[in-house]
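Our next item is chain A:
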Amino acid sequence: MPSLDDRIARFKEIGVLAISRHDFSKEGLVLSAVVATYNLLDIAKELFNDGFTLLDVSTLEAAEGFLVTYHFDNMSAPCRIAIRVLAPTDKPTVPSLYPIFQGAEWHERESFDFFGVRFIGNPNLVPLLLPDDFSGPPPLRKSSENVAPLSALGLFGTVETAVPSWENIIAPKTKDA
Partner candidate 1 sequence: MLKAIIDNIKGLYSLLVGLSITGRFLLSPRQTVHYPRKVIEPENMASYRGPLELVPGDPDPAQSRCISCQMCVRACPGHCLTVTKGASGKSPEVWLYDFTLCCLCAACVESCPTGAIRFSHKVYLVADSREALHLDLLGQLKSSAKQTS
Partner candidate 2 sequence: MELSIASFVQIFVAVLLIIGLMVGNAVVMVYFERKGAGFIQRRPGPYEVGPWGTIQAVCDSMKLLGKQIFVPGNVDWILYFAAPILAFFPVLLLFLPIPFGPYLTGLKVDDGILLILAFAGFGVISNILAGWASNNKFGLLGAARAVSQSIAYEIPMILALLAVVFLSGSLNLSEIVENQGSWPWQWNIFVQPLAFFIYLVSMVGETNRAPFDLPEAESELTAGFHTEYSCMGFALFFLSEYANMLLVSFVCATFFLGGWRGPFLDGFWWTFIKAYVLMLFIVWIRWTFPRVRFDQLLNLNWRWLLPLAIINLWITAVAIKFFD
Partner candidate 3 sequence: MDRLNFINPFGVRYQPDMVSGDFYTKNFAKGAAENTIILNLGPQHPSTHGVLRVIVELDGEYVIRAEPVLGYLHRMHDKMGEVKTPWQFLPNMGRVDYLHPIAWNWAHVGAVEMLAGISVPERAEYLRVISCELNRISSHLVWWGAFVMDLGGVTPILYAFEEREKINDILQIVTGSRLTMSYFRFGGVCADADDRFLKLIEQFIPYLRKRLKMYKALVTDNVILRRRLENVGPMGLDICQRYGATGPILRAAGLAKDTRRDIPYGVYSKFAFPIPSGPTDDCYGRYLVRLREIETSLLIIEQAISSLPDGPIVIPKAPKPTFKLPAGESYFAVEGARGQVAVHLVSDGGKTPYRVKLRAPGFSNLSLFAEAARGTLLADAIAILGSLDLVIPEVDR
């Protein structure tokens, strides 16, 4: 089990857009990282080899797009990590984690139901919780006046590093955790 600093370093090696530490007692997370879609599978593979398991896939809609959050927990030593991917609002596609974590299939189908995010590589991307003939927009999509920007949600504890484009998104004054 590598230390937190080692893990941050290894994530940076693979490539992250932003990485931040969190106060576990206040946010329930140890570490969160925003990754680009093409790095997601590498990060997941890394976590799988370290004995992490996928807890859930929690998507939310923000002004910048759909933020898909994967929560991971280590099997042996508790260490909750959130990996986030931002998918654009108009054409949200994210690679599926199914090849590594087969349990992701259902979580991704749930996000597909509720937000319309398409997961490329999911073997069975059909409605899971909603009926197959459900018509209408995905039920958890927000109307445009209710959508908040990501910076207003306080998702990014103490930012360790971030690429310039993400520094803009996280906003100049980061919340001190």
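Throughout what follows, a residue touches a chain if its C-beta (ideal position, glycine included) is under 8 Å from a C-beta of that chain, and two chains touch if they have at least 3 such contacts; residues count from 1.
As a selection rule, all candidates are chains of the complex that A comes from, given by their letters.
Since we're looking at a predicted model, the values are computed, not measured.
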item: For chain A, as assembled in this complex, the candidate in touch from 1, 2 or 3; value: 3
item: Of all residues in chain A, those that touch candidate 3 in their complex; value: 25-29, 48, 51-56, 58, 60, 69, 71, 73, 75-78, 80, 82, 100-103, 105-107, 114, 124, 126-133, 139-140, 148, 152-155, 175
